[in-house]
Each structure stands twice: as C-alpha cells, then as structure tokens.
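What you see is the complex with one protein chain gone and the rest in place.
Chain naming follows the written order as A, B and C, and within any one chain the residues start at number 1.
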Amino acid sequence: MPQQINVGLIGYKFMGKAHSQAFRDVPFYFPDVKLSPVMKAICGRDEKGVREAQGQFGWQEYELDYRKLIERQDIGLIDIATGNNVHAEMAVAAAQAGKHIYCEKPLAMNVEEARRMVDAVKKAGVINMVNFNYRAVPAIKFARQLIDEGVIGRVFHWRGFYLQDWIIDPGFPLVWRLEGDKAGSGSHGDLAAHLIDLAHYLVGDIDEVSGLQETFVKQRPKLAATTGGLTAAASAEMGEVTVDDASLFLAKFKNGAVGTFEATRFAAGHRNGNMFEINGEKGSIRFNVERMNEIEFYDHTDPGDRQGFRVIAATEGAHPWMGAWWPPAHIIGWAQTFTHQVYELLNGIAGNTCPHPNFEDGLKCQMVLEAVTRSARTREWVKLDSI
Amino acid sequence: MPQQINVGLIGYKFMGKAHSQAFRDVPFYFPDVKLSPVMKAICGRDEKGVREAQGQFGWQEYELDYRKLIERQDIGLIDIATGNNVHAEMAVAAAQAGKHIYCEKPLAMNVEEARRMVDAVKKAGVINMVNFNYRAVPAIKFARQLIDEGVIGRVFHWRGFYLQDWIIDPGFPLVWRLEGDKAGSGSHGDLAAHLIDLAHYLVGDIDEVSGLQETFVKQRPKLAATTGGLTAAASAEMGEVTVDDASLFLAKFKNGAVGTFEATRFAAGHRNGNMFEINGEKGSIRFNVERMNEIEFYDHTDPGDRQGFRVIAATEGAHPWMGAWWPPAHIIGWAQTFTHQVYELLNGIAGNTCPHPNFEDGLKCQMVLEAVTRSARTREWVKLDSI
Amino acid sequence: MPQQINVGLIGYKFMGKAHSQAFRDVPFYFPDVKLSPVMKAICGRDEKGVREAQGQFGWQEYELDYRKLIERQDIGLIDIATGNNVHAEMAVAAAQAGKHIYCEKPLAMNVEEARRMVDAVKKAGVINMVNFNYRAVPAIKFARQLIDEGVIGRVFHWRGFYLQDWIIDPGFPLVWRLEGDKAGSGSHGDLAAHLIDLAHYLVGDIDEVSGLQETFVKQRPKLAATTGGLTAAASAEMGEVTVDDASLFLAKFKNGAVGTFEATRFAAGHRNGNMFEINGEKGSIRFNVERMNEIEFYDHTDPGDRQGFRVIAATEGAHPWMGAWWPPAHIIGWAQTFTHQVYELLNGIAGNTCPHPNFEDGLKCQMVLEAVTRSARTREWVKLDSI
Partner (left out) sequence: MPQQINVGLIGYKFMGKAHSQAFRDVPFYFPDVKLSPVMKAICGRDEKGVREAQGQFGWQEYELDYRKLIERQDIGLIDIATGNNVHAEMAVAAAQAGKHIYCEKPLAMNVEEARRMVDAVKKAGVINMVNFNYRAVPAIKFARQLIDEGVIGRVFHWRGFYLQDWIIDPGFPLVWRLEGDKAGSGSHGDLAAHLIDLAHYLVGDIDEVSGLQETFVKQRPKLAATTGGLTAAASAEMGEVTVDDASLFLAKFKNGAVGTFEATRFAAGHRNGNMFEINGEKGSIRFNVERMNEIEFYDHTDPGDRQGFRVIAATEGAHPWMGAWWPPAHIIGWAQTFTHQVYELLNGIAGNTCPHPNFEDGLKCQMVLEAVTRSARTREWVKLDSI
C-alpha cells in the first residue's frame, strides 16, 4: 500500500471537475502510483455550489475560505483550479504554509507574479506543478521521445496554432475571459500559453519575438444579472472588451529554429484546434489535439519513393502512460491527460523531485507571453533577455 | 437523492475493469441518473486476482462463486463480463433469481442459448441489456437521430468493416479467443457481431445472407504453462485453430438495402478499425471508431457545387450524452461508452422499461451470426426466417 | 527519329476525346517513345459531329464507316472507343485486316464475344490492348512494384469499391448505360470490371465468387426526343431499367486471399470513388482514384510504436512514368493515365510484344463478370473454371 496525501482543491467548476476526476482515477488506473491521494476537501465561496460539487465529485469535506483550507494541518497538497487573477496569492500562501502545489495554467497574470510564485516555492522547498496538460498527451510525450532520440535531427521550424471559434458572434456577452483585469489577457494567456509551453518542451528556449494582437469585436453586451452557473446571458448594456481576440507572433529560438505562433477565438470550424508541426532535418512531426490519440510522423530517411506522413495511433502499450488504460486503439479522452499529470505530480512528491512542467516552466512561459505583448505594443522585436 | 441498487460484477479482467469504471463514473458525470449504483461485490474464481481487482476498482466485497453472488439478497443487478461460453448459464440463473442483468456481447454461443436467455428474462420480468457498447458512442447515436429524421432518406447501402491485426504473426499463440469451444467463433462473434448490431440499429432487419469464413493460419503454438494475467507466451507444441480468422458476408435487408460486412484479425494497420458507411437517397454517413468523436456526413441536398463529406466533431452539448462531459471538442475515450450504457441501463431499471440493446437485440444478432456461419458451410444464401 | 504508325480512332465523344489527347501527348511528354503515332483519321456515323471532333482534336481526316477505316491500307492501329455492344465486331474485323488494336473496356458484352476477340487477335498475330486505364495510374503501378518486391508479403484481403452517385435521382432518364442491350450490364461492367482487373493485377487469379445484384430504381423516364450531344432530357413516358444499379460479390482467390467487391451508382458523396485496400502479412496498401496521385502504405515491420499508414505522393521521378511530367508534387490528372497506356502500347507494337492489359486480360475480367452474374441469378457460388 502506498502512503497517502490529503488533497485540498480550490475551484469547483469546469477545471475543478477535471482535476477531481484525475485524483479519483489515478489509483484506479495507476495502482503503482507511489503516493495515494485522499480527496479531503474542496473549496469555493458559494456554499450551495461547493456543497453540490463535494457530493458529486467525491470530496470528503468542503471549505468556503481558501485561507482556511491552506492552514489545515491535514492537507499536504493544494490544487489551485481558479481564475488566473488569484493564482499568485493562493500559491504564495500555500507555499508559505509548506504545501505542495498543483496550479492551473497560465501560472500568473504577469511575470512579476510568476517570479514571486517561483521564489515562494523555492524558499519553501515544496513540489510544484503548473497544469500545462498537453504535455501529458501520450502522443506529445512520444513526440518528445522521438526528438530526444534525434529522430528528426536539427529542428528548423515550429508552426503552432491554437484555434477556437466560440466568440465569433458579436452578440456573445462579456464573460470574465474577455475582461483584462480578471483574465490577464484573451486568447494570448488562454491559448498561446499552451503553444509556448509545448514549443519549450519540444523545440527549446525562445530568444526573441515579434507579435501582433487584435481585438476584432471591441464592444460586447455585458452579462445579464440572471447569469449563473454555466449560463452567460446578454444584457442590453454594452461594455469594452479589454483583452485580445487573437495573438500572433514570430519567434527565433536559441537553437536557430524559427517559429510561427497563432492563437485565436475567431477561427470558424475549430472548436479546440491546438495543433503544431515541427520540421527537422531528418523528419517532421505534427499533431492536433482534436485527434489527440494520433501523431503524424514523416521520416525523411525512408527510401525516396516511399516517404510520407504516417498517422501513428499513440495507443500502444509502448506509448507513454497507455499501458495503464486499454488495449491498442482503444482511445482515451481529453480528461485523461489530467490523470497523467496528477500521476507524475504524486510520484514527484513521493520522490521529492519536482516534475515538469513546474513553476519555473510556468515562469518561462509567462516571460514569452509578456515579451509578445510588449512587442505588439512597441511594434519591435523583443528579446527574452530583456524581460 | 436517487434510490440505490447494489451491483454484482462477474469478471475482473479487461471487461471487468471497463465495467467497473462505468459504474464508478455514472454518479460523477450523470448526477441526474435515476438509480444510483453501489459497487457491492466483484466475483471471480482466482482469489488473489479478484481481491486485487476489488481493491483497485473500488468494490466493497468479493465473491469466488458466481452462484453465491446471484443468490445474495442484497444484489439487484448482475453484470456478466466473462467469456462467451458461460453467459447463458449465468444469465438464466440470474433471471431466475429475479436479478436485472447487464451482459457482455455477444449474448451467447449460439441461437439456442440466446433463445433460452430471452425466455428467462421475459419470464422473470427483469430488465436486461447486452453490451453492444458502440450504440453508446455519441456520434453513432447522433447518426441514428439523423436517419430517424429522414436526413439521408431511403437507405441503399450498408458497408461495414471491423478490421484488426493482432494475430497476423503465425507465432502468436493459441489464446482462448482462437478456441471454438471457449469463444464460439473468431472474428465472427467478436467483431462481426458489433457490425450486425449496428446495422440493425441504423438500417434495419436483415432478410438473408451469403457468407465466407476463412482461417488463414490453421495451426498455432499452444499457450505456455507460464502464461498468466495478460501475458500469452507460446509453447513448442502446436494446436489447431478452431475459429475463423475472417468472416465476410453479403446481406439483403428487409427494407431493400444491400450490405457488405467484413470482420478480420488480419488487416495490417488496423488495430481496432470498426468502420461503416451508409448511403441513402439524400445523403451518406460514415464512421470509424478509431476517430470515435467524429462522424462524417454528406448532404446530397446541398447546392451542387458545394457538396462534400463534412467531418462533424460529435462533441457539442447538443450531441447525445456529451453535455455531461466537457465543453465542445474536448474528446471522450472508448471507455466512456460504457458509462453511457450503464446510465441508460440504470434509468431503464428505475423506470421499469427495458433499454436497447437488450437480450432480444442480442438474439437477433445471434441469428444473423448463425445464418452467416450456416451459409459459409452450405455455400448457399440463408434466409433469417429459417434460423 | 522514331518510326511512325498511322492511327484510326472509332468514337468521338467522351472516350474519343480522352484517347485523342493521349495520342497527341505521347510525343510531347515521352520523346523516347519507340513508335510515333500519326493521328490519321477519326470515325463516327454523324458527319457533323465527327467533322467537328476531327478539327478540335487534331485528326487529319475523318471517316463515316468504321469498315472503311479498317480497310484503309495506311492505317496500322485501330482504336475502338465506342459503346460496348460493337467492340467485338469491330475488333474481329480489325484483327482480320491485320491491324493492331486498342479497345475500350470492358472488352465485350460477354465471354463468348471476348473469346472470339482473343482468338481473332491471336490468329492475326496483332498487338492488342484493352484500356483498363487505372493500371496506368503511377500510384497503382508503384503498388504493384511493392507487391512484386514482397513488401507486403502474402496477401490475405482485397477490399475494392467503385462508388458513384449519378443516378440516385429516380427522375434521371433512361440513358444507354441503363439499357441492357446496349451496355451489357450496369455498374457491373462499367465499374466492377475495373475492380476485377485491378484485383487480377495486384492480387492474382480469382477461383470462385458469390454475387448479389440490385436495381434500386426499376423504371425511369425514357429519353426525350430532344436529347442530343451530352444532354439527357427526360420524356413523360416510362421505361424499364434493364441493368443492375449495384453489384456486390465475395471472392476467393487462387492464392488463398479473400476479397470483397462492390460497384454502385447509388453511393451519395462519391462521384468517381474507385478505391481499394490490400492487406498482407507484412503490410497494407490503399488507394482512391479521387486522390490518384497518392498511395497509402502501412509497413507492419516498422517499430511497434511508430507504425501507421503513410500517405505517399506518387509524384517523384522514381515513380512509374512520372519522370516524363513535372517535378515532384506537381500532380497529374485522370486523362494522363491514357497517355501512359498509349505509350506502353506504342512501345509494345515497336517491340512486337503484347503489353498488359491485353485482350487475354480483358477475357479474364469478362469471365469473372459472367461468373458473378450467374451467381447472382443462381444464388450459388460459381467457380471460374466453370465459365
């Protein structure tokens, strides 16, 4: 029997649900996990909502004040699945209380916050992870393995897009994700952040960027008073959209590769199209999260008359994490990536080694986000060194 | 709070695990379920194995004798996730004990057994379901809705293939699925059964069939004594393969459509390729379980210069069951189809109405299986009326 | 400078145009051809039509009577691009006159005619070719090369479909292709014939078949008197459809492989979908003529974690015939397959060796067509030996 750790989760909506199922599922699918999670308490400010979530998601208790949760002696791991604008205060408090931390992405609202968070976890010596969950897609970790083995050789190009289409309608109301003070940014921190983390993971560090940000619909109806839960009704009053609808940038990597990045919520036909392609001297790799069980691989060393992108189903026992699930070709879903993240985190805590992506990875991502935003404003290339 | 029902599961390997997660997940994702399952007892003959499964999968108790499980007063629902050759005796006993039943597919070893099972559940008046889980793929239920609405009109063609490739190597040993007395048949009952059930669901009843069955590798190494768990080691001794490697047939449906069916374990490149296409007078639909979150739809009534198969991500809240999971384009995996089945079953028990696919659907499938086998043997067309 | 041969073409509509461009294009793209074609005379019964075609397509003269064309001393090669019901009389006459022959597919209306044609060309010792033009798709010839090299090993499965959708509308009139006395059969001779020839080319000889043929729309409006050229207007009077709308069959090949064949004009969404897949012990190959510059290849000997169907653009200089056209990835069209056929034919005449597919290949195809039709009628498996 592995040792146990009590978990306290802050947040109980979309992300709270996704994190909850991961803690539930780890012992079911990964009985070899080195530390077993106990779903001790879930925390939120609305008592009715958090109580319902506690029952449905299987938490033993609930709390209404995150500070109280963090102070509890029995809690060993704090999971922050809240809006971006409170990550920093919560994480710093949790670190100061000596808790290990699992934090939703993007890590923070800005570099300054992220730096404080990194400082806090370093000082406290706690294990920390930021939930860039796409690193936990088996196909993507497999891509990383191919790259590490040198299968595609020196990398020339990164081409990454995160395309969504949920706010094309100008009548869609001004939800919190479209307000700068709550979300920090729009598609930039929400979507481009994922691309940046994947580029860091698969290609390497970025040297400089030139960016462009655009808000296509500059005013939207404010939320109606009747809005609640997952509803988002429009009122008659209009308000300013204070985040970007689309964020595009060019990048030079330190290893000489060049990159194209694009994040948008205005690409009709793409619900959640997180896709990239990497071109190297010996081959190419491409991926789209809408078909996340597949990875495409082109081997430039195949005989000339039989080269072609091959569609690999990354569902074999030999692919990362897949042995824990089902026989080959029985696909897993999006939520299962959270299970992989939590599995790695728990093993990290058990072994006292900080897994990736951790707060330092989150800070590195935040620095690129900030460099792009500065570049879009100054209309100049911005070096990462200057951030 | 919904009422509860105690569940007893027989079988604890691949299918036992898949069924277990479904019972666990229903209350998490479908809090509106009308009857809440209690994972009371799991049953198997090997105490070590079943005890481990009990712990890992979250069952309260375990049993070693299925008859004892069935006799328990506290159990309301028996779940049969065992090999095909014991479905009939278990299901008949469960029905006689007044238990509701959830049974793996194919329903039975032959039509005679299936008929006895149908008689038993009818006589006992218990709710019953056979686990043709592909009916619980949202994309497939959505296809059925389109067909019901008349969107593709009169159907002309069904073209269904279930292609796998796991026994191409002649050195792969003689596992139970390749022994006629344990499996009943090979690709026929394992794979063609799924195609037949889907054709029944989406096109209608079959009138007559002409079949061909082939065993490409007629002898294989027997299993080594050291084989256990999921390993399947080969010994030096050879044994006869007594099931089909591939099963193909043509069919005429009662509504005038014609069909092509093919099931094989010798189609290199297809791990679990359950795919079909339906052509109607107003449109076509196609599907492949390896991309089970998508359905392709061709609308023949679109303007002539802009007709084409469109790839629909069946991940919207408007698609069957998907509102319970995640936002659009966040895909679900293969295992989640079991959750849908169990959800429908529990609601059926609560409402005292037998859901589909039930034992009668299982019998209808078994009749087609038998007609094809007879046709392959007699080399003549076989009418379903004659079975 | 290569020697020359004078060509006489019978037929000036769709196929006459396709053959004309091939004779024109061979010297342009294949200056190495061993015999240079002179477009001497085109022949048809309607003087206005044939005169126009002569001018547009670049023939030196025209004839109104095919017998006169065949008798001309200056003509060395007769090209038969007419309806199926006159192939036999024309080809036999041409052979008796000592002319080499290029004949559209299917070779004849039935096996008896095809046998007479083979006898005639053999007796006369003339070079002959039947225009199964898909053998001249570079991707398909490349597939044959892979198979010949043993790249996919022993073949288990052929799965071939030729799907069209041009007569789904029951108001579409009774054109000659729907009249048995003019067309011989419907989708069977028009589409299944291509599949059979490709199966012969890529897999081998067929041993026996079990078939099913269906006419979904049994009556259609007769052609209006005003119909002419490519128009096909409907009159108010109805007539019987005397050919099959769809033809399906199962086959056993002499080498132990099994096959599924399906030809239909009722598959909405498929304009000209000639597609097949071949599964062997070491790999699989698949193809669709709507993407005829591509071939998909699955290598079962790749490492287990990186197997997948790869899409090969068969447009490299190393692929058959492609060196004559453009640089890699500059695709060719459907018509260019005719150029390849004519190139092979002219080289065959120059070298006095009969290329493939020739009249014997055409006869072999005709025998399978007849076996399937007989099987569909008798509802029994039919051995090719019995034809």
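Throughout what follows, a residue touches a chain if its C-beta (ideal position, glycine included) is under 8 Å from a C-beta of that chain, and two chains touch if they have at least 3 such contacts.
These figures come from a predicted structure and were not determined experimentally.
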{"item": "Sole contact to the chain not displayed, among A:25, A:165 or A:360", "value": "A:165"}
{"item": "Among A:6, A:210 or A:242, the residue in touch with the chain that has been omitted", "value": "A:210"}
{"item": "Residue in contact with the excluded chain [from C:292, C:363 or C:376]", "value": "C:292"}
{"item": "Candidates A:115, A:182, A:300 or A:374 - the one touching the absent chain", "value": "A:300"}
{"item": "Absent chain, residues of chain B that touch it", "value": "142, 146, 296-298, 302, 304-314, 316, 318-319"}
{"item": "Contact footprint on chain C, counting only the chain that is left out", "value": "14, 18, 20-21, 24, 27-28, 31, 56-58, 166, 270-273, 290-293, 313, 315, 325-336"}
{"item": "Touching residues (missing chain, whole complex) on chain A", "value": "152, 156-157, 159, 161, 163, 165, 168, 210-212, 214, 216, 246, 248-250, 252, 256, 258, 260, 262, 264, 266-270, 277, 279-284, 298, 300, 307-309, 379-381"}
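The rule is simple: only the chains that are shown with their structure count from here on.
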{"item": "Farthest-lying chain, centroid of Cα atoms versus that of chain C", "value": "A"}
{"item": "Separation of mean Cα positions, chain C and chain A [Å, integer]", "value": "55"}
{"item": "Intercentroid distance (Cα basis), chain B paired with chain A, Å", "value": "36"}
{"item": "Rounded Å distance, chain B centre to chain C centre (Cα mean)", "value": "42"}
{"item": "Shared-contact residues (touching 2 or more other chains) in chain B", "value": "270"}
